[in-house]
Each structure stands twice: as structure tokens, then as C-alpha cells.
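Removed: one protein chain of the complex. Kept in place: all other protein chains.
The first chain written gets the first letter, and so on, giving A, B and C; residue counts start at 1 in each chain.
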Amino acid sequence: MMTTATLTMKKFLNDPDEIVEESVAGLAAAHGDLLRYDAEARIIVRSDAPVADKVGLVSGGGSGHEPLHGGFVGPGMLDAACPGAVFTSPVPEQMLAATKAVDGGAGVVHLVKNYTGDVMNFKLAAEDAADEGIEVESVLLDDDVAVQDSLYTAGRRGVGATVLAEKIAGAAAERGDDLAAVAGIARQVNEKARSFGVALSSCIPPSAGKPIFDLPEDEMEVGIGIHGEPGRRREPLASAREIAALMVDAVASDLNPAEGAKVLPFVNGMGGTPQLELYLLYGEVESALRAAGLAPVRRLVGSYITSLEMAGASLTLLELNDELTTLWDAPVQTAALRWGV
Amino acid sequence: MMTTATLTMKKFLNDPDEIVEESVAGLAAAHGDLLRYDAEARIIVRSDAPVADKVGLVSGGGSGHEPLHGGFVGPGMLDAACPGAVFTSPVPEQMLAATKAVDGGAGVVHLVKNYTGDVMNFKLAAEDAADEGIEVESVLLDDDVAVQDSLYTAGRRGVGATVLAEKIAGAAAERGDDLAAVAGIARQVNEKARSFGVALSSCIPPSAGKPIFDLPEDEMEVGIGIHGEPGRRREPLASAREIAALMVDAVASDLNPAEGAKVLPFVNGMGGTPQLELYLLYGEVESALRAAGLAPVRRLVGSYITSLEMAGASLTLLELNDELTTLWDAPVQTAALRWGV
Amino acid sequence: MITESVVQNTTITSWMQESARAVTAQCDYLTQLDSAIGDGDHGLNMRRGFDSVTKALAGQDDSLLPGRLLIVAGKTLVSTVGGASGPLWGTALRRAGRSLGDRAELTGEDLADALDAALDGVVDLGAASTGDKTMVDALAPAVEALHHEIEAERPVAVALTAAAEAAEEGMRATIPMQAHKGRASYLGERSIGHQDPGATSTALIIRALEAAVAAEG
Partner (left out) sequence: MITESVVQNTTITSWMQESARAVTAQCDYLTQLDSAIGDGDHGLNMRRGFDSVTKALAGQDDSLLPGRLLIVAGKTLVSTVGGASGPLWGTALRRAGRSLGDRAELTGEDLADALDAALDGVVDLGAASTGDKTMVDALAPAVEALHHEIEAERPVAVALTAAAEAAEEGMRATIPMQAHKGRASYLGERSIGHQDPGATSTALIIRALEAAVAAEG
């Protein structure tokens, strides 16, 4: 059964049950200068953690979103990441171990994507950390406008803004901001960011071995998250220009930035979409943003928060101010994002 | 016909015939600080080109391999890239325009992947450049051990070593090496590098709108290039461990490095393979290399020379020496590779 | 001829074993339900969790009290499942365990109170009400039925049969509901017409309890 799965799944793996462990081990082997993997506690930790008197930054969630979160561990970004099973939140023990490992005495910020599982597990971990006398501030990320936020939903999902919050809050922590300030910056990013995603194909969770949903050749899923779940609706496959317009309209109308506002558009690939297409889509997004009277002054284009091998893309729009721009430009040295060093 | 193609192809595009133009325009929009796109001449040029007295470095080839080559234009790497149609070599006019645009008076090196089309078009361009009094040194890259090099083939294909040669020769040019020296370094990289690739799926050229080949659920193509062409043979789908062993054996037995040699393994994704799998494969490759008595001291893991959305991976193994290591570590500032700045 | 069955620590252990057997047998089905309105891992999460629970309990000595066993089981779920169901079922079993204090033999009332505590734990953590298309839609009616039957002085085994039937009814009742909690809520109206995976596994777990107690009879 497992063997069949292995041998008939079009993936590079040995055993579906070991895919996360083995992948994280490979990440650590490739980036030993930046991070180490504690196989016992199942956490990825910045090599020089804990950094004395620096606020620790911990995130985590289900795996299958690589490079999120492990690829963002390093100076200027995360101090530790907790990888769960594919698409399944990690357990409180992992977050607790990570919190202890990175606490430099200035407290620890938990960056939590808004999924019931992540929220509950991080909540239990924060309670345990408090019992051990570590000050923890939890920041919830919920930027996905595809989900209407109401009493009648679990609220919006945390998607692309997570990458931006990890970078920007990481820079604030590196700069020496205190616990409240670092958490405040992360919350500001979440308030100023909105996302919307589209899938052209489903993805194959290794443990299931088959696609989560089937998508006809001429349709796309609109308003998807990052767990291969179906989107809000299905629509006929559209051109990149139409999709860009749809995305820009969805995020801009909800974020509703000031006329002429400086923005950071983040065009993200879902894992199976190549750069040739991502940059083409980016070009359409930039045009649509300018047409909407917005001013892109920073950009991020690439597959940074993915859904296994899903073909698709998401747009995250962050309204910038000088503070956020300075922190975005600050040096970062991780496996997936690197500049200034 | 075109519309059907557009609407039933699971890609972000508007018009299959415009995909390269529009993607490159998006690249330029996203990275205006590093490069500009000359739509007239159809070349991507480093923004500050020509750099006086610096050897110019030009490469190019069919598109569909992004980030190669445009994503590698910038300080410390390429001065210009010439994008052809998808999987089709650019035309001599493009290489000539690029050569003129980057000639800072110290001559220009052409990095040419060994494909009949690329070789012929670059050859005609070099002749034209000579007529215009620009000194050009052409370096041929042919690192793919899947193709046996004999009188009876077009010779080995240029694949992963191209990325390494662009980085390392780019550093040499930035350092101020002269034309012969920069070309010499690039040839040294090619001599010291070998590659081998495996595909788990085919890819869909936008103009064709359907996969180049069909691959049964339980088979893989072994010994592939980067143009979606079938490989040397088909084999039953194997585990990541077996595939890593196959790759390491193929490149190491051909490169035949000194016992305990310092090496740079480059595990490359073909475009549709996510990082979760790439790092897992990297872990297996590193183990296999160590078991073979080799010492990985530098690494590159990611999708840097791709074949549209193909699922698959290749291993390029470069035997290092102090000179190559120093040049590898030197600062590079491009859309796809960035460190030290 | 029903002889009133007694609930003791061995009953708890076999309840957990029965649950493990059930979620393992239904693993693919639960995962398939979760694929329709979630992320396709519920069966795997429950199987992973209850596998670990049976292993953990196997390691305990026979003198351990029912309450302790449930607390161990709950902690094991929290530390091995992840996702939403891990903390939810983990908290449920821990609360149930605590409510039993150091009783060695449990009456029907004790059992009903323990399931009360479990339900409270789920609601405190997940804030779902009945009708939100979650495990609560199976657990709440089960607890209510159990109380009702026990107050009517039915034998525990019989009462649990009623509870299991109530759970299954509640499970089926989730089909027409629009989800207001958990991943399924992201689908909005697209969540209508699918049975909730968590309510389904909950029904299996109540059935497992019935079987465990009946076996003692």
C-alpha cells in the first residue's frame, strides 16, 4: 500500500510518511550555515539561536508550503519553524520546544496562520510556554479575502501575508525592537495586506496519493487557500490579464488603499507554476495596479508559500509606509530570501 | 485555434505567441533596478551596461528554462541574455545586439549551450560581431552525461553547468579578468561539471498546447535534457534514494573526481517539482556523495534551469578548487541568485 | 437478560482500542469526506492519534484509574495529531478524565458527566455550536441521549446504544448544513451536501464506547 503509493506517485520521495522528516533533513544538510534541524523536537532552528536579548520569532504550520516556513529561518527573519505533517498543523510540543530554543530573554512572538488547527495548537503551546515563564505574544495572520470574515466562518485564512510578516517582523526583531513592538509590526503587516489565489490544477497529498479535487481542462478554481482545498467557486479558465484583473480587484477593493498609495505586490506561485508564467502574470498585475492608481515600489515574485505541486498563483498586496519599507529593505539571510548580506 | 489553446491550456498566459515577450516584460517590470528589456532588439540587458573595461558576458537560448538566462542578468553574473521562442534558439540579430550593448571595450564572452540551433545562431552572430570589430570568445557548455559524446552525435547537451558557469565566469569578469581569462574560467567550469536529469512528467509547449510525450503513472524518463524531449530511456518510477544513487553514479563515474574532492552539488528542479521534494532529493544526493568519498562544501538547490512546468530534477556536480570556490562565493545580484550584496 | 455492566479502567482501554480499530478501518472514508470540504487528512490524523493512544495505554500498569487513562489518552492525541481534531479530541478526553477524579468504577452518571465535560472542552476550545457542521453536531446529541437514558434508569449498555444512534443521526444531519467552523467554512455554500468528517469520526468513537461497555457485560 505504502510502497504502491511511493512507486505510483509522481514525486521524489521514499516513503510518504517520511516525506517531511526527510525533506527537512535535506534542507538542514543544504543550509547548515543558517539553520539546524532538531529531529528530536521536530523543529528547524536558526544556528545561532537563542540570540541574547533579541525577541524570538517562531512560526510553523502544516508542511507542503515550502519554502514557508523552514526556508525563512535565519538572520533577519524567523528564529525557528515548526513543520507539521503535510497540510496538518504541528503539535503544541513542537511550538513549545521552538519557543524555548529561541527565547533570548526578550520574549517570543508566535506568527500563526488563521486555521482552526494552527490556532488551537499554538494556543495550547502558548499556555505551556507561559507555565514555563516565557512571555509569548501571538499574532494571527488572516489576509485571504476569498473567505468572508463573519461570525459564521472560521474567519479569513492566513496566506501570502505570512511571508511578508515573517520578513518585516524579523527585521524589527533583528533591529532590537521589544516584544510588543515586534508583535505590533507583524499585526500592522496583516492589517495592511490582502491576498487572493487561483488554482489551475489540484495537488497530491503524499499520504493520499491522489489529487484532492479534479479540475476540468477548461476550468480554474478561484479563491483557493494553500491546502489544496477547493476554492470559493469554479470559473472557465481565463487569460492571465483577466486573472490579474480579478486578483487586483479582489485585494484592492478590500484593502482599499489611499489613492496613489505605495504598495508591495507579491505574486506567488503555488508550487507547480513556472517562472515564465509567474513573471507574465506579474506584468499584468503591475499594469492593473497602476491603472488602479497605485504605485508599486517594492515587489516579490516567486513560489514562496505553496501548495505542494499545485499549478496556480496568488496575489498579496501590502500597503507600505516608510517604516514597513525600511524593514522590508533590511538585510535578510535565509535559504529562500536573501539580500543585503 | 489560438484562443482555444489559450483557454484550454493550464497556464497563465494571454496569447501563446506572446508568452515570451510578455514574461520578459514582467521580469523587467519586477526588477527594473537590475535590468532592462530592449523590446526592439529582444534582449535583456544589465541596467548599467556597458561597464567600461569589463569583459561582457552574454548568454541566451530558447525560452522555457526560466530563471535561465534573464534571471541571471545583473552584477556578478550576466551582462545580457537573449531569449528565443520557447525551446527555440534566439536569432543572430539578438546576440549581435546584446554583444554590442555590453561591450565595454574588453571584449565579450558568449556562453553557448551545446544545441545545434544555439551553436549555429551564436556562430553567425559572432561572425557579424567580428565584422563590427568586437572581440568575441565563444564558450560551449556540454555537461549532460546522458548523451554520449561521439562523432555520431551532436555532442553532449549543455544543461546545469550553464548556471554555474554564468555565476563563476560572471564573478571573474566582475573582478576584472581579461577576455581570455574569463573564457578560460567558463571552460574550466564546463570541464569540471557533469549533469544528469530525470523527468516524472512531460511539459506543454505553449504553441503546441499539449504534452510533448505521455508518461505512464508508474514510469519516469531517465537522461532527459531541458527541452521536454524524451530521455535516453524509460524506467519504472523509483524512490528518491534510488534516483539520487542513479544521478550521483552517472555524474561521478564520468567526472571521476579525485578521492575526497571538494564538490558543489547542484540539485535543480525542472519547473513543476516543489521544494519539499527537491530538498528531500538533495538530502539523498548529499548522502550518496559522502558515501562515494566526496566532500560537498558548496550547494545549490532550486529550480534554476527548467523545462516549463515539467516535474523532474537534475543533478549537476562541479569539482571545486580554491579559485572556483572564491568566484562562487563572490557577490552576485540577480533576480534569481543573490548573495554578498 | 442484561446484567448491569460496569465501567472500569479496562473498559477505557478497550474503548480506545475499539476507537483505533474503527478510525483505522474507516481511514480512507474519513479522508475522502475531508477531501470534499477540507484538506483530505482527517482519517490519517485520527488513525495516527489513536494508534499512539493504544500504544501509550499499553505501556500503563493495570492499576491506573479510568480518569488517568483518559488524561493520558488526551495528552497523547494533543501531542501526536495536530490539525484541528488533535487539540479538540485531546482536550475532550483530558476534561473527561479530570471529571472522573480518582473513581475506580464508574456508574452511568459518571460516564454521562465525563462526556459532558468532554463536550464542554470541545466547545471551550473550538467555540462551535450545534448546527455549525462540526463534531459537536454528533457529540452533543450523544451526550444528551446518554443523560436522558441514564435518568430513565436504563442499563449503561442500552443507554450507550441510544447515544451512538443519536451521534449517527447528528452525523447525518450535518450533510445539509453549511459549515460555520473549521476549513469547511471556507467553502461557504459549497460545503452544503457533504457529511462532516469530524462528526463522522465522533460517531465511530461513541460506537466504540458502546462496544467496549457491552463487552464487559
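The rule we apply is simple: a contact is a pair of C-beta atoms (placed from the backbone, for glycine too) under 8 Å apart; a residue touches a chain by one contact, two chains touch by 3 or more.
Quick caveat, the model's predicted, so the values are computed rather than measured.
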item: Contacts of the hidden chain among displayed chains; value: B
item: Identified contact with the non-displayed chain, of B:Ala49, B:Leu68 or B:Ala85; value: B:Ala85
item: Touch with the omitted chain, as defined above, among B:Asp15, B:Asp38, B:Glu93 or B:Glu235; value: B:Glu93
item: Option from B:Phe12, B:Tyr115, B:Tyr282 or B:Tyr304 whose C-beta touches the chain left out; value: B:Tyr115
item: Identified contact with the non-displayed chain, of B:Pro205, B:Pro274 or B:Pro296; value: B:Pro205
item: Residues belonging to chain B that touch the chain removed from view; value: 62, 84-93, 115-117, 120-121, 123-124, 146-148, 151-154, 157, 205, 207-208, 212-213, 225, 227-230, 232-233
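Definition applied: only the chains that are shown with their structure count from here on.
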item: Between chain C and chain B, distance of the C-alpha-averaged centres to the nearest whole Å; value: 55
item: Separation of chain A from chain C, taking each centre as the mean of its C-alpha atoms, in whole Å; value: 33
item: Distance between chain centroids, defined by C-alpha means - chain A, chain B (Å); value: 29
item: For chain B, residues contacting two or more additional chains; value: none
